[in-house]
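Notes to accompany the following structure.
With one protein chain removed, the remaining protein chains of the complex are shown where they sit.
All chains are identified by letter, namely A, B, C, D, E, F, G, H, I, J and K, in their written order; residue positions are counted from 1 within each chain.
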């Protein structure tokens, strides 16, 4: 049974009430509940961590090295400048998928610069809470693929 | 029953043989077959179009206005410079999801410029053939949401 | 009697239905009919060509060398990146006037880069279908000027 | 009967003698006379203002608010840096069309930056004195369109 | 009675001793005392928060949603890169005024990039501790204006 | 008794009628009257100068050297390109505070470049007519500070 | 016996008549004839393909995978922006040499950006029709080298 | 006898009192007197014009066409952005030499951009009032050279 | 006896296990032990602080003002964007030497931007754990130099 | 009989031993011997010059004016910054062809800037020692062409 | 009696024969002779040094420290990139005036970047051989000024 870490960056605990035109109306707790269920249905366990602090997020990534098999991460605004989080993801060497609720490419210019994406497996954006859903599903599939004898 | 158009841009018909380290080993026909099946399982019909020609891709987008409910598009290299395809997507006003097999943000600098994404609902990259799968599923969910009375 | 070629680039065959807030409400066929009439009234004949394909547009420009006296061209999105069409216009050496329905300078930054304009006589934008009208009239005047003995 | 203001920016009073290879051979007074006639033939009255001073041009635009229905403006060199004139055009809220005698896109790089065009209806360049002519005609048509019941 | 939050970003607790040539000689506690008094004199209550941690500052902004009517914020160095704080300010939708003790436009180039200002009502810089004073006064005036029947 | 010069740049005489969504609804004369009163209440005299001409504004700054103790200046659009006004401010060596009615950092990119601010004491923007008010008050305080024996 | 594909991009079929000052006076058919002869003399067979369409050029590169040993390509204007052709060349993995008739580095700034060259073996420009000749010769030498036992 | 125009741009009438560390201690009237004398000693007559207004400077350049043989110009701050003055210098076609008292290349970055210099014969900077002296002498020599039979 | 603070930024507590190809194989505790020993051998005392949090690092720098004589700092990823840490270093006015284990100039472009270095005495990179060693030695030498009578 | 100068810039005397993966395995002397032979076979004489010094290379180019008919030049690293060598090539007015062993466009970004190429006839890169061979052959053909009566 | 060094950079020994349209027709030896005479007439002695080698030019500047009172330098192409020569000029601390025969601001973009000028007293360009003449005269005047009692 795979163990997954779901990381939420700054302001994401406001979900549901924060600018619903951009981020959707599904609340923070509801998303986490759905993701835990989705993980379980696919034979995995999912733990959730949220912080507004870059340092605490780096700590969480680092700690994942000791227990997790993969990471789904919505870095929020830190997606655009946190080299520290990028370095943490590089260091732990766990497969990670980045997600964004909104379509960051349709927003301000400074949201087009993506610092963490190059060290992730892939990225999903603009699909609301389902961005998380597909990331959880994909991560589990990737972990299963790695168990197969001939996976390259 | 929703009708979907799956568009593949240049060089994607080479899938399976073309640089598998970057694009994966699942072939072009296999991906299309899987997507048709996934669409059917979700109560939708999916047609496939591939061309290496920007003009033919613009034509296909334009024609979708007459019959399709939504578009999944892997624009290939045109993702980075085809304003004509962007204008076509804007004009037809169908919900579209952009997909890429590889993690374009982890490749050359010129692949970080995304011309079509701002006029799409969202984007998925780096998840191999599953980038398509989640886009098909998400598109159908989006279309279902729109049928609901109170969707905002 | 002068022979003119009117070239429309990608997506312009959607005119009338496509984003009328930007491009106006006069349809594609109506514009062409008006331009043919305007040419005739000024003692010229006008042929129309539209394509979404950059290559077909290059072909059309090249072929104009054999029969046309001048070109009115709305390159659509290709205005911003088609060096191939620019080279074709340079090669045929016919006087050409570029037109745009919308005011491209009031739109996205990437529409401010104009690749073809430097090899045209001039450019008209933002006047809706009348952008075409004045281009047709101006082109005929330019051709008449060239017939005059002392034109420099 | 519409009232129009034709504004000429710096150095345009030299027309006819100034670098005819770039600006044509028709003189300043001749252009103004032709434009007055063209306005009259289309049922409008046209007044002319020229100044080399940015401040005087801003004054003239501001004063137009009290009597004019629309503006044709050749900002000359100020086209490339006068944010003050842009603000004045925004403030008076009259429809304005920008014109240039020469094809500014075929000249020095610094002439490709257009500060005023985004707050104008449209722009015409490269057609010599006829750039003015079509602007006057188009402006009157735009004013007529606004009088029509269903204009959007 | 309005409730205001005064936020100080990194290093501002050093005020008084830190580079007085740039930041003035009035100490941190003294500024806070003066601001509380100024708020009271204008019929408002002011609470103070300082942190060197971006995450704690995001937390404080988020919590203000539950009790405060407006924010005066000196983001310190985070003014130039904290998209997370900007997102927090956008999310809470409280009127905020940004202040800086020094004239940031007269300092290093990297201090000219302002990330938070676009989501604030306004900004005051260079007036020493009085930058705070006028921000407190202005914020209270803005809140009073909003209570008036016809404020737009 | 201090003598102050209040300078308004281009288009500011339109205040009250010009784009109230951006610049507020308090008129030009009303602002000047309020500022004169505010100056008087703080024991100062204030004279007002407005011009749309960069040269006249430079003249006014230069002349202030002969009679004024400080300057409050809203340079309007010239804020973004008038090196001539900057040089004038540098030359007269009077303390100056720059003000803007609107939050220039929340507007077009080209309004983020500030040419005069580095030679001013500070800047206030986005607070409507109160931007002027606080500048007048701050300027008088600065002048008072300079009279004190130990001011550094 | 090696099989070579000679690809000409847009406007090259105009050779001989098109701007001879830049492109030389040897015609399109003549160049092709000379290249076929040169190939034969070096023990190779050469087929020619020309198109103005980016998509058709991608098709031709892709098809070469089935029969050719190497490619000589003059991408014309597409040299500067066709990421699709670059991807095709990468995908087919045949040795390719890029050629240009004119010295593109001595022309407009936008012709200095070379998109395809990094995935070619090398590039020759400015030598007129002989650019092709040396490319054909070099390509055959490279293919011969690869047949040698110890080639690295 | 040659007739020369000496033009001073904005703030130069402050010379002598304005920042002597940068501009030297010789006053405005003294420089003009010296230049008139220098012109006379070389058999020329020199008239002086100073304005802070860009428009008035353009007027002065334009009027010089009717009486002057050459221009010495210190454009002051306008050196860095007045395309209008550049166009005026181009239009009048008189030989002009640009001067600056201070070494503009040793000052702020924005003073390194020179708009007028490309249409002048040459430029002298950093030599204080002697920058003017050598410009006057050089201009007269250039005018003498042009009178010689074989000057190329 | 000098008192030194050794600060480690984010992810450095992973040393030894984290990407040894880049950062070397000597572990975090081992480096700290060696540095303490080196300090002692040179007659100094060294305390160690590590945090992944920018705010905590700012706190640590600030607190050093009360007890330390100098700082050796490996800011990790914060080297490239933490203006807050730079401001803290400026404020405490202690001599600081920046170190990096890897040669940051040989890595990604974004690691070439150094925010803290200008307010440090110097920088050492690429020498693995010895980067720290030489920094400790140099810092002590600098402190000794300052005790000498005639040090400038 | 034509006289040719073959110039090698810095580090090229290391050829054969220097990074063979990039520069090939044919040694410096061997290349020179082959080129002399190739020249002779085409009825020309070739002299070789190599230096690591920019000044000595400028000297060599300058001296060629007295005896050579054309130049083949591999400027090595100076290709990317030696304006002095460019000026020398411009001054001597001999036809020159630039060569590079490696495909400089497939290497670091800073090797894409080419300073000398615009003043050469053409450029060949990426073909190893054969880059030289074709340059020698092409240069001789160009010189022969110039002897023909009607060459333009 | 002052001692002056006149330094010529690369290619300047070709003067007279090299591109006379740009550099004038007065030869290298003639310029040097005239400058020696001009120096003598002003009570100074002038020595001349020319080299195409950046290193030799640095040597010459360094040696001037031992005997010269000032430097007139035409750095030729090195003006645009030789930081080494700039450092040498900074180190020797002699007053230096930079000269250019041609108007470098009217030539290629890369000639607008001036590396040495900020450490010179001033610069003269575009006046042909007289650029040198005025530099020699100005340098002597500057040296005389320094001998005066009250020079600041």
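The rule is short, and it goes like this: contacts are C-beta pairs under 8 Å (C-beta built on N, C-alpha and C of every residue); 3 or more make two chains touch, one makes a residue touch a chain.
None of these values were measured; they are calculated from a predicted model.
Engineer: Would you mind spotting which of J:2, J:49, J:81 or J:132 touches the chain that isn't drawn?
Structural biologist: J:81
Engineer: Among the options K:8, K:36 or K:86, which residue touches the chain absent from this view?
Structural biologist: Result: among the candidates, K:86 touches the missing chain.
Engineer: By the contact definition given up top, give the residues of chain K that touch the hidden chain.
Structural biologist: 53-56, 58-59, 62, 81-84, 86-88, 90-91, 115
Engineer: Which residue numbers on chain I touch the omitted chain?
Structural biologist: Considering the whole complex, chain I reaches the absent chain at 97, 103, 105-106, 112, 114, 117-127, 130-131, 134, 137-138, 141, 152.
Engineer: What residue numbers in chain J mark contact with the hidden partner chain?
Structural biologist: Contacting residues on chain J, toward the hidden partner: 9-11, 13-14, 17-19, 51-56, 76-78, 80-81, 110-111.
Just so it is clear, only the chains that are shown with their structure count from here on.
Engineer: Hey, what angle do you get rotating chain G onto chain J on C-alpha, to the nearest 5 degrees?
Structural biologist: Superposing chain G on chain J takes a rotation of 180 degrees, nearest 5.
Engineer: Half is the threshold here, strictly exceeded: which of G-J, A-B or B-G has more than half of its contact pairs identical to J-K by residue number?
Structural biologist: B-G
Engineer: Between chain G and chain K, tell me the centre distance in angstrom, where each centre is the average of that chain's C-alpha atoms.
Structural biologist: 49
Engineer: In whole angstrom, what separates the CA-based centres of chain A and chain K?
Structural biologist: 63
Engineer: Counting in whole Å, what is the centre-to-centre distance of chain I and chain K, each centre being its mean C-alpha position?
Structural biologist: Each chain's C-alpha centroid was found; their separation is 46 Å.
Engineer: Give me the residues of chain E that touch two or more other chains.
Structural biologist: Expected reply: 53-56, 81.
Engineer: Mind giving me all the chain pairs that touch?
Structural biologist: Every touching chain pair, ordered by label, is A-B, A-E, A-I, B-C, B-G, C-D, C-G, D-F, D-H, E-F, E-I, F-H, G-J, H-K, J-K.
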